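Only a single protein chain was left out; the remaining protein chains are all shown in position.
After this line comes subunit A, so read on.
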Amino acid sequence: MDVIFEWFRVLYQETGINLPFLYDEYDRNRMVDGFLTTIRLSLVCLFFSVIIGVTGAWLQGSAFKWTRRIVNGYIQLFRNTPPLVQLYFFYFAIGTLLPRVENDWGGQSPILGSFAWAAISLSFFAGAFNVEIFRSGIEAVPRSTVEAAEALGFSKLQIYRDITLPLAFRVVLPALNNNLVNLVKTTTLAYAIAVPEMLYEANQIWSDNVNVTEMMIFLLLAYFVLVGVLVGAMNRWERAMKIPGYG
């Protein structure tokens, strides 16, 4: 392994192509940490945004006027404002209003750190889109199917969980796929509130080494591969869920 790493140092000396995150141990650890943070943040946000989408779409069909209004208000607020502004809002506005706790170094710090705020704000952002995506799927389920279930004595929750949602899921997958891909890319915004994800670490490295071009190319490829893995997984899932003769 070290031989390969050393080769990149020679490459730099010979050609000027500088990839310090391969031959410099410190930079390499930074880049690996950044990569893992991006994956961690993406997974957390993917999970919660889908949960928000499913729950939100269910609440949209609620019999209570105010529940529907709140869900719609949430969608308008988070879908119609830029995610970067939301991040700053959560981190600098809400974050400083929350109570503080004693920290390890003898000071007072806010309860939630930058990673937590990034996860919350990006989940809400993508979640707002997911609610609408799931609604589109639910509305695509024929009314007669739901009526048939009602006639069989299913409760409202049972119909949503066992009939509407599973059918809707197949319809929404392409749109959901799109939104989740977008979400993974949007995690780069978290660098604005100093979450040490890939873009953030790359920025530190190119600031120290003045190798902007190389880092940009690397970043582009890294995200291409990362999103490619997600898309591959989603496509497999889509195929696995396929019902012959439906959709």
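As a convention for this text, a contact is a pair of C-beta atoms (placed from the backbone, for glycine too) under 8 Å apart; a residue touches a chain by one contact, two chains touch by 3 or more; residues count from 1.
Quick note on the criterion: contacts and distances are computed from a predicted model.
Asks: Which listed name, "Transporter substrate-binding domain-containing protein", "Dihydroorotate dehydrogenase B (NAD(+)), electron transfer subunit", "Phosphoribosylformylglycinamidine synthase subunit PurQ" or "Aspartate carbamoyltransferase", is the one UniProt assigns to the chain that has been left out?
Replies: The chain we cannot see is recorded in UniProt as "Transporter substrate-binding domain-containing protein".
Asks: Which residue, A:86, A:114 or A:188, contacts the hidden chain when the whole complex is considered?
Replies: Residue touching the chain left out of view: A:114.
Asks: Would you mind spotting which of A:43, A:85, A:194 or A:241 touches the chain that isn't drawn?
Replies: A:194
Asks: Given that one chain is not shown, which residue among A:51, A:77, A:212 or A:233 touches it?
Replies: The single option touching the absent chain is A:212.
Asks: Suppose we count only contacts with the excluded chain; which residues of subunit A make the list?
Replies: Within subunit A, the residues that touch the unshown chain are 26, 92, 95-96, 100, 103-110, 113-114, 192-194, 200, 203-204, 207-210, 212.
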